[in-house]
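Shown here: the complex without one of its protein chains, the others still in place.
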Amino acid sequence: MINQKDILINLKKVHGHTLKIIKMLEDEKYCVDIMQQNLAVIGLLKSVHQKLMENHLNTCFKKAFESKNEKKKQEMIDEILKVTKLFNK
Amino acid sequence: MINQKDILINLKKVHGHTLKIIKMLEDEKYCVDIMQQNLAVIGLLKSVHQKLMENHLNTCFKKAFESKNEKKKQEMIDEILKVTKLFNK
Amino acid sequence: MINQKDILINLKKVHGHTLKIIKMLEDEKYCVDIMQQNLAVIGLLKSVHQKLMENHLNTCFKKAFESKNEKKKQEMIDEILKVTKLFNK
Partner (left out) sequence: MINQKDILINLKKVHGHTLKIIKMLEDEKYCVDIMQQNLAVIGLLKSVHQKLMENHLNTCFKKAFESKNEKKKQEMIDEILKVTKLFNK
């Protein structure tokens, strides 16, 4: 994976940050502060999504398209569309 | 907090799920599968956002609006707009 | 309405821009260029959403909360949550 290190750093931040938000909830912190932390975590995961897409297109996807397997190519395109649709929601 | 229990359940799922995604990355699982798990976590956090907003409007926000403190009311409105703007991004 | 003029300007831009995108499609322009124009229009409408929310909270919403009508207040909160949920999708 091309940018695996960056992705891991972000996911570890998400993991730690989530614990912090759970603690804020249990300590009954102000809801707007909790919301802002929660939105920050969503931002990190959106950036992970972007990096995963970048990695995918430049590795597995590219490789599949260099083969002559038409069925495989179509599957790859359908996967991208499925993920884009999920993200769209 | 009104629906604290539901929010905690979702955040704990996010916490566990993130570890699973980190493991998938380290095991070099297929990037599209990782992307789908990542999008599922974003979905959970969006639902946490919605529940936090619901709780906020029905508690602190409502209370502030029942006072006669005009400055406080304006602050509450500005906070909602700030959070909506962040979410909008 | 507080910022009606700004909202109208944006909506008129959307109206004009959409015609331009239809023309691009009919002229078979490059799909990525069309996608970028389409995303620009989505950006304009998200900004309209933000301005409408700002206006709503500072006018009708604020006014309803200054009354003593508990049922009306709850309706106003439920409306905000409904709109936030729709936006969330």
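Lettered A, B and C in written order, each chain numbered from 1.
By our rule, a residue touches a chain if its C-beta (ideal position, glycine included) is under 8 Å from a C-beta of that chain, and two chains touch if they have at least 3 such contacts.
Values in this document were obtained by computation on a predicted structure and should not be read as measured data.
The chain we do not see here touches A, C in the full complex. For subunit A, the list of residues touching the undisplayed chain reads 46, 49-50, 53-54, 57-58, 61-62, 65-66, 73, 77, 80-81, 84-85, 87-88. Along subunit C, the points of touch with the absent chain fall at residues 1, 4, 7-8, 11-12, 14-15, 18-19, 21-22, 25-26, 28, 30-32, 34-36, 38-39, 41-43, 45-46, 48-49, 52-53, 55-56, 59-60, 79, 83, 86-87, 89.
Everything below uses one rule, namely that only the chains that are shown with their structure count from here on.
If the chains shown are joined wherever they touch, the resulting network is a simple chain of contacts running from one end to the other without closing. The rotation that brings the Cα trace of subunit A onto that of subunit C spans 180°, given to the nearest 5.
Over half of the residue numbers at the interface between copies subunit A and subunit B are found on both sides, making the touching surfaces mostly the same. Mean C-alpha position of subunit B lies 22 Å from that of subunit C. Across the assembly, subunit A contributes residues 89 that each touch 2 or more other chains.
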